[in-house]
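Before any comments, here is the structure.
Note that this complex is displayed minus one protein chain, with the remaining chains in position.
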Amino acid sequence: MHLVAWGVYVVITIAAWRALAHLAAPRGMAADTPRDPWSALFARLWEQRDGRMAIGVLIALIGLAALAPWLAPYSPIAQPDIVALHNLPPSLAHPFGTDFASRDVLSRVMYGARVSLPVALLAVVVSTTVGTLYGAIAGFAGGRADAIMMRVIDAALAIPRLLLLIAILVLWGAVGVPALILLLGLTGWFAVSRLVRAEVLALRDRDMVVAARALGARNSAIIRRHILPNVLSPVIVAATLGVANVILIEAGLSYLGIGVRPPAASWGNIIQDGADQIGTLWWVSLFPGAAIVITVAAFNVVGDRLRDALDPRQLDGS
Amino acid sequence: MARFLARRLAQGVVIVWLVATATFALLHLAPGDPVSASLDNPLTPPEVRAHWRHTYGLDRPLGVQYVRYLAGVAHGDFGFSVPHRESVAAVLAEAVPNTLLLMGAALFAAFAVGMAIGIAQARRRGALDRGLGFATLLVYSVPEFWLALMMMLVFAYRLRLFPVTGMFDPVMHPYFGFWGRLRDVGWHLALPATTLALLGAAVVARFQRAAMLDVAHQDFIRTARAKGVPERGIVLRHQWRNALLPVITLLGLALPALLGGAVFVEKIFAWPGMGLLTVDAIGTRDYPLVTGSVIVGSALVVAGSLLADLLYAAADPRMRES
Partner (left out) sequence: MSFTLPHHASLLLVAVATACRGGDPRPAADSHGGTLVISAPADADVLLPPLTLNITSAEVDGQIFERLAEPGASLNTIGDAGWTGRLARGWTWSADSLSIAFTLDSAARWHDGTPVRAGDVRFTYQLYTDPAVSSPLRPLLANIDSVTTRDSLTAVVWFHQRAPEQFYNAAYVMYILPAHLLAAAPRDHLASSSFARDPVGSGPYHFVRWVPRQSIELAADTVYHHGRPNLDRLIWSIAPDPNAAITRVMTGEADMVEFLRPPDLAEITKHADLKAVRYPSLGMSLLLFNERDPRHAGKPHPIFSDRTVRRALAMSVDRARLVKSVFDTLAWVAVGPVTHALPTYDSTIAQLPFAPDSARRLLDADGWRARGDSGWRSKNGQPLRFSILVPASSTPRLRMAVLMQEMFRAVGARVDLEQTDFPTYVQRQESRQFDASMVAVQLDPTPSSIRQSWSSAAARARDSGNFGSYENPAFDALVDSAVTQTRPDAAHALYRKAYAMLIADAPAIWLFEPMNFAGMQRRIHPKGMRADAWWAQLDQWSIPVAERTARDRVALARNKP
């Protein structure tokens, strides 16, 4: 049963890889055929070896997380034998070992991806949306409204995000995962709004916008048609890097015991399980830690390459 | 210049005021009463509870409490911390220097090492660049608490090179002479500062490299090269100084991260700084201390970013007349 599932997983991953490669550089297409900007962007991303590899890692991870219920060798919360099967070092039966409750660490890490990844992605969706709207409105409005809105952002940036999150999570006690996502999202939109505002300010005075206004177009239409598409590029970069950041923050909060709570596994709280016996039970903290590093690194690389690819000055890459 | 400073100071005050208000609102919105949480249990007779509420001015309407609090802060009175049995100002006065010491050491090392790496990467592209880039990427992607745990495990526990936790030897410190105490604190500072510096250096290196590469393509560099200026001179005199500007901006952004983000390092190494203090205060519902700590922290951040802006203005001749 598992072998079949793993086989399917490998096939799907390779197929996805091939599909993306084809998307980036369809065979038989001349090198300088004009393409739409998104397709060109993706092609540039794919060109770089580390960009390709990072995307590959992310596909593999997302596939792993999505198919975990079929791929994981054991249940992540079952405790088969808390006396005989606990604290086992890595072996063939348990590639990542077992923890103090005889739970298979590999399965927990795989299921942990199902929590850590969506939480980070959704949180970033929230923060990007709120930040973009706020920044666009501030930049577009200009004048006093803009100044006041930006002071608020300055104040928000002066409070360390981690402390704010710890304060809210400790004071209000246990919150569910949806509330956690909202909290993570709502504490992370400030930098994005600054970015968007800067872009909007630059764009506002461009000819086509001035012309549109002269022609009497409504503000919302202008924002939608002229400003947002141009703002999207730096926002996408910020979002990608933001996902990496949120994964790290969520791991830290879960490590402190105030993020995702047991028995649900998230990479952060698996590390906590092994933290104070790190000398003897190293496998419980090492593998989820490695998973975090790999995932965060992959997102960072994709974000960097996106930034390079979107830069009008075309830095030479390799 | 003076007008610039005055405007920024005024803005800074507004920011700190906004932060104080937000913190006040947050704490009073939270379930539970600051007094009931830290002083009594549900079996306390209502008269005693009322007495304590009155002593702390909690029976007044929220607006009045807010104004009284602000008035106190303006005089430097941040209230009284019940768990510490001391005024908040006294508790903070103990912790702020410890945080500044840790932060200062970490920032200094992070920028020194990070800038060197970034410059080295930009100068010699190729294998060194890729290798250093990979290393900085990995360090950049490691969670702070995990790095702290690993450092403690390897250097303090296994290799016994450094002390495990704390800021000074709890036993011998009062008996050391001046230099002995300096050495003691330095030895305890090593691991937490190195952890923060490693993470910071990775960030700075990435920024510095990108900034250097940005500048490399600009006209004046190409002109200098055409004029025959040796490569080293170009890098050191022209490229670096212009690439400094984004890095200074980074300094301004790094401050809140270090002030509050050092929570994990302070917790794991038991370094008695503001991060640890604030987290413990949140845990014991010590609201006056939480508010005071956040206010002082944000004031430091505002001061830091003002400093960064001044440095920016000093470094960039184009900014000077504005």
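Chains here go by letter, A and B, matching the order in which they are written, and residues are numbered from 1 within each.
Please note the rule applied: a residue touches a chain if its C-beta (ideal position, glycine included) is under 8 Å from a C-beta of that chain, and two chains touch if they have at least 3 such contacts.
Note that the coordinates shown come from a computational prediction; the quantities given were computed from them, not determined experimentally.
S.K.: So there's a chain missing from this view; which of the remaining chains does it actually touch?
M.R.: So, taking every chain into account, the missing one touches A, B.
S.K.: Which candidate, A:Gln48, A:Asn87 or A:Thr129, sits in contact with the chain we can't see?
M.R.: The missing chain is touched by A:Asn87.
S.K.: Consider the whole complex, including the chain that is not shown, and state which of B:Arg3, B:His75 or B:Arg160 touches that chain.
M.R.: B:Arg160
S.K.: So one chain is hidden, and I want to know which residue out of B:Thr21, B:Thr249 or B:Thr284 touches that hidden chain in the complete assembly.
M.R.: Once the missing chain is taken into account, the touching residue is B:Thr284.
S.K.: Touching the missing chain, which residues of chain A?
M.R.: 77-79, 82-83, 86-87, 100-101, 170, 173-174, 256-258, 261-263, 276-277, 279-281
S.K.: On chain B, where is the contact patch with the chain that was removed from view?
M.R.: 36-38, 40-44, 83-85, 156-157, 160, 163-166, 168-172, 174-175, 267, 270, 272, 280, 283-285
Everything that follows uses one rule, which is that only the chains that are shown with their structure count from here on.
S.K.: So in the complex, the part of chain A that touches chain B is made up of which residues?
M.R.: Checking each residue of chain A against chain B gives 151-152, 154-163, 166-168, 170-173, 244, 248, 251-252, 255, 268, 271, 275, 278-279, 285, 289, 292-294, 296-297, 300-301, 313, 315.
S.K.: Applying the document's contact rule, which stretches of chain B touch chain A when the two form their complex?
M.R.: 11, 14-16, 18-19, 22-23, 26-27, 30-32, 137-138, 140-146, 149, 153, 157-158, 213-214, 217, 256-257, 259-261, 263-264, 275, 278-279, 282-283, 285, 290, 294, 297-298, 301-302
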